[in-house]
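Here it is, the structure, as structure tokens.
Part of the complex only, each chain left as placed.
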Amino acid sequence: MNLVTRKKLEIFVEAHALSHVERMLLNEGVKGWSVFDGVEGAGAHGAWRQSAVDGGGDMRLIIAVTNEPAAQKALAWLKDYFSDYRGLVCLSDVQVLRPERF
Amino acid sequence: MDIFGSVGSAAAANLLTPAILFFVLGMVAGLLRSDLAIPEQVAKTLALYLMLCIGFKGGVEAHRAGLSSELLASGALGLALSFLTPFAAFALLRVISKLDRTTAAAVAAHYGSVSVVTFAAASEYLRGIGVEFSGHMAAVLALMETPAILAALLIVGGNASQGAHNPRRGALLREVLLNGAAVLLVGSFVIGAITGERGYDRLEMFVNPLFQGVLCLFLLDMGLVASRQLAMSPNLQFNLLAYALTWPLLAAAIATIASAQIGLSAGDTTLMAVLAASASYIAAPAAMRIALPRADAGVYLSLSLAITFPFNLLIGIPLYQAAADFMVR
């Protein structure tokens, strides 16, 4: 297998910010991502669970495999964003096929 | 004595309807940490269904009644209550509690805004005891959702633009004016008002006989959510608790007097009081999370969802109705 190393961003954000963050990813050159719904969680602000009330408070996970420069730009933006809003981002290395896609 | 007696027996009758008992069941199950749960997507749909019915039926009745001056007066009163009471609530909270400005403003926004389910339960209560009310109160409900949120932003003022994410203002405006619940409520009202009797004939079986059952299911879920919220906030300040139990009475009193003043019927007066007394737990938190992310969500959710909502549902509604009856008759 011809594998090359790329960066994987895992971004946990509140539901209300999802499209905001997705727009940023597009702007910063991230070419693809997938979003997953969290069902519950806990953190510095206490615990939460998905429900029909309390709009916007549940967390989504955005997974984006991308190249190093785009990842760095997204991180810079997110650093700022997370100084106001809940959530976190983590970065790791992954091996992918078809490097040109990322 | 007579009044107290009748309020008491009305409250007791209210407590023994299926809808209220399902709420109690949810609370009990939640406190016992049962794994009973209405799946989230379904619960969200039940909420949308309630919106649709309330809006549509209100619209049909408004179509029947035509545009009356009463509608305008009710709407103006509702707007005023939603926009002005947050200032009073904020001032009160700052005096009696140690909440920071931002959280106090967020709480005030919740209490100025309204709870659709409390409104639905009150409507059913009135129907159950045979008190009439106007269809356009559904429009007043819709009108009262957002002014309180704007009031909170005014209160916080410059501080609202926390951090570097002011582009979020667009998101906020959209959230406030175009949140799903509000759009469906208003849209259904308009559809009801346009299609009138003909539309009602087609949807009657959908919006009427099911409503009670869906309300039961949703209240069951609310009971579960409220008790979970309660469990997550073990050390609420006593003063905040007192606020969550007395502010509704205050707001209801003001709304009742004002409604009587402008000549609303006993039924409409009751609903206006319910709207004023109820606190939002869907639209307002969503807006506050965007606009005031540093406000403590634990506080505003616990107060509105876990204290004020059950209080209004179990005790407030019959009380406000009795007061309206007394004032208007």
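Order as written gives the chain letters A and B; numbering starts at 1 within each chain.
We adopt the following convention: a residue touches a chain if its C-beta (ideal position, glycine included) is under 8 Å from a C-beta of that chain, and two chains touch if they have at least 3 such contacts.
Keep in mind the model is a prediction, meaning the values are calculated, not measured.
K.L.:
Assuming the shown chains are one of each kind, how would you write the subunit formula for the complete complex in this file?
P.N.:
The structure file's complex resolves to the formula A x3, B x3.
In the analysis below, only the chains that are shown with their structure count from here on.
K.L.:
Please compute the C-alpha centroid of subunit A, do the same for subunit B, then give the distance between them in whole Å.
P.N.:
Centres of subunit A and subunit B (C-alpha means) sit 34 Å apart.
K.L.:
Which residues of subunit B touch subunit A in the complex?
P.N.:
38, 40, 43-44, 46-47, 162-165, 167-168, 171, 175, 179, 218, 221-222, 225, 228, 232, 281-283, 285-286, 289-290, 293-294, 297-298, 301, 305
K.L.:
Under the stated contact criterion, what part of subunit A meets subunit B in this complex?
P.N.:
Subunit A reaches subunit B through residues 14, 16-17, 19-20, 39, 45-47, 49-57, 80-81, 83-86.
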